[in-house]
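All protein chains but one are shown at their positions in the complex.
The block that comes next holds chain A.
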Amino acid sequence: MTWLFKHRFLILRRLSQIGMIFLYFAANVWGWKILQGNLGSSLLFETLPLSDPFAVVQMSAAGALLGLDLLIGAGIITLFYALIGGRAFCSWVCPVNMITDAANGLRRLLRINEVEYRYVLSRHLRYWILALSIVLSAIFGVAAFEFVSPIGILNRGLIFGIGFGGAVIAGVFLFDLFGAKNGFCGHLCPLGGFYSLIGRFSLIRVKHNQEKCTVCMKCTEICPEKPVLHMIGKRSEFVTMGECSNCARCIEVCESDALHFDIRFLNQKKSASL
């Protein structure tokens, strides 16, 4: 029971990730009409369009005059993450997250973390790749990242059959295992970078309560985006950096209950007056 509780968000996240893939898969194979398409663009209950705003940005840079459904769909998703979810796409939806988490787990098991050769792979790299995606899209007239995106490859692979895409996925796994800790999601992925940018001011956030904190640092140990928890043991405040993916691992590992989800802006004033 306590194990379940300690992993409640992890379980919910996996359910969410697998559940979405399952619905997409069911739409393709059995014709279910709940969630059709894939993470590029989908149709919810045959009415509500949802589409990947980053792909739409690239396509617009490529000079495409896009269909209305696509623009509405991208608008809905942008609004959702900008207002509510932050970078939640990464930890609650993206299937690559399961691959990189698996690599991370194995890494801990094999104790690769302890021997890692510390070369510097900047966490800003993803923003450069993001910019590069848009520039290359404009030059070549096609959505550039979509040509190489492991997210699209894995997502389509799971729904429509994997093909040679397995090599790309294995590449990401091995890179995260032997190359760099959280190498793909934490450093390279431009989609993660994109959601960091649009989710910067989203409402649902992890909040740190310094009075309860025992400075055991378990949370920063587990956090895939270490720098976002810079306030631990120092100040009571919200995790405001856009890079936080709301995965809630820190909340789960904290034994002194010093971290929890909260609604930013609403509760900021309250805590300020305390």
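What we mean here is this: a residue touches a chain if its C-beta (ideal position, glycine included) is under 8 Å from a C-beta of that chain, and two chains touch if they have at least 3 such contacts; residues count from 1.
As a convention for this text, contacts and distances are computed from a predicted model.
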item	value
Listed names "Cellobiose-binding protein", "Periplasmic nitrate reductase subunit NapG", "Nitrile hydratase subunit beta" or "AzlC family ABC transporter permease", matching UniProt entry of the absent chain	"Periplasmic nitrate reductase subunit NapG"
Option touching the unshown chain, where A:139, A:174 or A:217 are the choices	A:139
Option touching the unshown chain, where A:21, A:88, A:103 or A:153 are the choices	A:153
Absent chain, residues of chain A that touch it	27-28, 31, 36-38, 40-43, 49, 51-52, 55-56, 59, 62-67, 69-70, 73, 122, 128-129, 132, 135-136, 139-144, 146-148, 152-153, 156-157, 159-165, 167-168
